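One protein chain omitted, others in place.
Each chain carries a letter (A, B and C) given by its place in the written order, and its residues are counted from 1.
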Amino acid sequence: MLVVMQAHASEAEVRAVCEAIEHLGYHAHPIPGATRTAIGITGNPGAVDLGAIESMPGVVECIPVSKPYKLVSREIKAENTVIEIGEAQIGGPGIAVIAGPCAIESREQAMAIAKAVKAAGVKLFRGGAYKPRTSPYSFQGLGEEGLKILAEVRQAHGLGIVTEAVDNESLDLVEEYADVIQIGARNMQNFSLLKRAGKARKPVLLKRGMSATLDEFLMAAEYVMAEGNYHVILCERGVRTFADHTRNTLDLSVVPAVKRLSHLPILVDPSHGTGRRDKVIPLSRAAVAVGADGLLIEVHHQPDKALSDGMQSLPPEQFEQLMVEIRQIAKVIGRAANGQ
Amino acid sequence: MLVVMQAHASEAEVRAVCEAIEHLGYHAHPIPGATRTAIGITGNPGAVDLGAIESMPGVVECIPVSKPYKLVSREIKAENTVIEIGEAQIGGPGIAVIAGPCAIESREQAMAIAKAVKAAGVKLFRGGAYKPRTSPYSFQGLGEEGLKILAEVRQAHGLGIVTEAVDNESLDLVEEYADVIQIGARNMQNFSLLKRAGKARKPVLLKRGMSATLDEFLMAAEYVMAEGNYHVILCERGVRTFADHTRNTLDLSVVPAVKRLSHLPILVDPSHGTGRRDKVIPLSRAAVAVGADGLLIEVHHQPDKALSDGMQSLPPEQFEQLMVEIRQIAKVIGRAANGQ
Amino acid sequence: MLVVMQAHASEAEVRAVCEAIEHLGYHAHPIPGATRTAIGITGNPGAVDLGAIESMPGVVECIPVSKPYKLVSREIKAENTVIEIGEAQIGGPGIAVIAGPCAIESREQAMAIAKAVKAAGVKLFRGGAYKPRTSPYSFQGLGEEGLKILAEVRQAHGLGIVTEAVDNESLDLVEEYADVIQIGARNMQNFSLLKRAGKARKPVLLKRGMSATLDEFLMAAEYVMAEGNYHVILCERGVRTFADHTRNTLDLSVVPAVKRLSHLPILVDPSHGTGRRDKVIPLSRAAVAVGADGLLIEVHHQPDKALSDGMQSLPPEQFEQLMVEIRQIAKVIGRAANGQ
Partner (left out) sequence: MLVVMQAHASEAEVRAVCEAIEHLGYHAHPIPGATRTAIGITGNPGAVDLGAIESMPGVVECIPVSKPYKLVSREIKAENTVIEIGEAQIGGPGIAVIAGPCAIESREQAMAIAKAVKAAGVKLFRGGAYKPRTSPYSFQGLGEEGLKILAEVRQAHGLGIVTEAVDNESLDLVEEYADVIQIGARNMQNFSLLKRAGKARKPVLLKRGMSATLDEFLMAAEYVMAEGNYHVILCERGVRTFADHTRNTLDLSVVPAVKRLSHLPILVDPSHGTGRRDKVIPLSRAAVAVGADGLLIEVHHQPDKALSDGMQSLPPEQFEQLMVEIRQIAKVIGRAANGQ
């Protein structure tokens, strides 16, 4: 259920409606738009008697929202959500590129790669301190030590930091050290972790699960937003199919599909989406052309020595060339790369 | 890596080998078999120099295990693992049936269903206190109150209790109140939760993820076992495909595939596997015929009023009839239903 | 659209209604049932004005059939279709087993296997004379020479012959030499071939396509029936998914799903459905338990020397043992194996 306020409703009127909703036992989510504020109502299992609210000062109308998701929906907020992280912007006119190694392996490695991606024009740095690995015997990441290295990268290079949390404990630390909290594909329906992320004060980058439908993907974002954190960035990273020429099948059609239903920004991760270095560049170009708000790309200064996923990491010189092409394609479709 | 001990190696000899392995910086997992003990070694990234160990008293040989999983592997333990839960047995000659409602809704509901399934010959009761739901606005379970009701069911009817944990906090409580800790399909690669389950002292029922390969499924079990909990019960519950006549596609061929590679017991959940009441009975028969060690079946005394998944729950009279047929099919392939 | 006739409508009344339908420019398909005849109308793109027909003698009512398929539908014919092939019956109370090699390789091979499967109680023999192979350089079958060998097998052992046609030319020959015309999974939507099969006077065994939904599968059968051949036998042979422990994922839930919507018999092919010899036996048991009307099983007297698909063929002694178990499981669910 959605309450649409008049274009010039006062803050006091908005507040009064929210209080009335809460008084009825529901949750109110005021969502300021460019011209007017809407108020999402959650916590109601079905139809709700809101007659009293519809007649309050400043209210235009109450609209039942039929889709299972509410807060993520474009029906509830028509304008694109733009998320600011330091100098970087995700969901605005530019193409945001988040680059860095799959896993933080050492201070030296992180700094070398950070320097290279910064030189290519990147403002957001990625790198895993906690790695969800299929095998318990594989390298699981450096943990808090890795987060400290990431904090040094921010300090040294002025890059915003994006890194994954795998449980409540690591999320506490990621929230402390990083700028964006990543939730991985394997945890897309770890609802307990989503709720915790919804209480965090930092933006959440939510990756699509390997066999998640669009509805399930948006509902996972809804879990985060229902807890009060409206800064969710979606990310397509390939889904699981019978096809065996890439590690996953990158579903680029989900980008316009998300744009139609939701106001949230959506990125594409062609590194995990293909799992093969020679596919990362063509699929990055395609992701920008299809309308993604940005890319998540693995870069490693020594890909053949990487402790994880080296096969899909770009060397810095290829990445730099890619950044040039991305800017050109962005321009064709009326956008610009990373604020430039 | 696997150390095979002589058939009559003493306990002291086994202990000495374990200590030597730990001294080298690895983890030792002694696995007693019917005729001899084997010792699994984990924590080694690749090949290991175990020359010293091969010459210790009681040691037959050291075998490199090529598969990514070790402790789950039949190479490391040839005999089937049999798990005892009160009077019930999973993985033995009988067919173990775990029955009950999708979610615990009230004391009355739980008791009514427990009485019915007990009368049909069931020894293990299922029912969710924590429900992972696609929507944050759906019924999420009664939480600890539900666990208390389950404990009452055990007291009143002498049934073993199987219920799901969705995060570390709920796992602490489930371990306290229940007999088997269930990890759901959506959490099959929630490695943090798997590690926590590996430290629990109760058996773990691990459901296959919606798009998990067999290797990933076994590696998830390996996560639990690598922490020292060897009592893992696998469960097939349908995978995600293009097919739309059932909610998921139940992959019964995974049962003989697991049996070949692993010593762990495997159950089938035809309720979630099909999502449709009229498919539960035929697929239950098929699951027993294909060689599953048991079934996980949703039963509800008032399916049309169930708060979740009523569409796939059997009413008690249909369930009772199914139990009769299961026993007959079990007999044909040389097994017996639930120890009878 | 379906015209339901009175229980005691005369043949002349049925004929008169059919003529009236044809006169309106549509096709009439009289479908005799146990208690009454129904007449399916096809060739109408949408709703049809049948006012005149509803008032004809012997007519009870005209029912619009909402599903896209008509002639395959149980709404149009409530009783199971039973197909007689010599002494064998498909769709009746018994379990029909069709066994033989993947491909006919020589007279000696065919006779040796026929003798073995006949001894095990089989009445229907399979063997490919035309083989659709992924590579143009693989053995493509003996062609008409293979059909002649199959005809000799019938003569020598009294077995009904089931073999695949791959185009109109081979269908002409298969219709001449064999008893059942098989349409393979790759040709399930070769509509030209389906129409030709619909004009044949022999039953058609139609395999489900590798990624066919249930609706598409039934519509393919509808193509055959719409041409006037009502003797269609469906066959599940595994679908394509991400799972890699079997060659295809055998979807046994399609059996009860077909039974619910259609009166046509459905078989299961666990040989192609799994692609692995050690999975054929458990999945055969499961297919009978789930309610299939029969099995299509590859048997080879020298599996390791087979020119195609030896990996999935059973040796005769394993097949014989399987036949015993099939009969026992059939009995439990109230059926009998192949009329015995």
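Note that contacts are C-beta pairs under 8 Å (C-beta built on N, C-alpha and C of every residue); 3 or more make two chains touch, one makes a residue touch a chain.
The structure presented is a predicted model; accordingly, all values stated were derived computationally and were not measured.
The residue from A:109, A:135, A:163 or A:211 that touches the chain not shown here is A:211. The chain omitted from view is touched by exactly one of C:39, C:153, C:219 or C:326, namely C:219.
Residues touching the missing chain, restricted to subunit A, are 211, 213-214, 239, 241-246, 249-257, 260, 273-274, 278-279, 282-283, 285-291, 325, 328-329, 332-333 (touch as defined at the top). Against the chain not displayed here, subunit C makes contact via residues 42-45, 68-69, 132-137, 139, 166-170, 186-187, 189-193, 195, 210-211, 215-216, 219, 222-223, 226, 240. Listed for subunit B, the residues touching the missing chain in the whole complex are 240-242.
Operating definition for what follows: only the chains that are shown with their structure count from here on.
Counting hops only between chains that touch, subunit A reaches subunit C in a minimum of 1. By number of C-beta pairs in contact, chains B-C lead all other pairings. The chain with its Cα centre farthest from the Cα centre of subunit B is C. Taking the mean of each chain's C-alpha atoms, the chain whose centre lies closest to the overall C-alpha mean is B. Least-squares overlay of CA atoms from subunit A onto subunit B yields a rotation of 180° to the nearest 5.
Centroids built from CA atoms put subunit C at 50 Å from subunit A. A separation of 34 Å divides the Cα centre of subunit A from that of subunit B.
Chain geometry summary: the mean Cα position of subunit B and that of subunit C are 38 Å apart. Taken residue by residue, subunit A touches two or more other chains at 240, whereas all remaining positions touch fewer.
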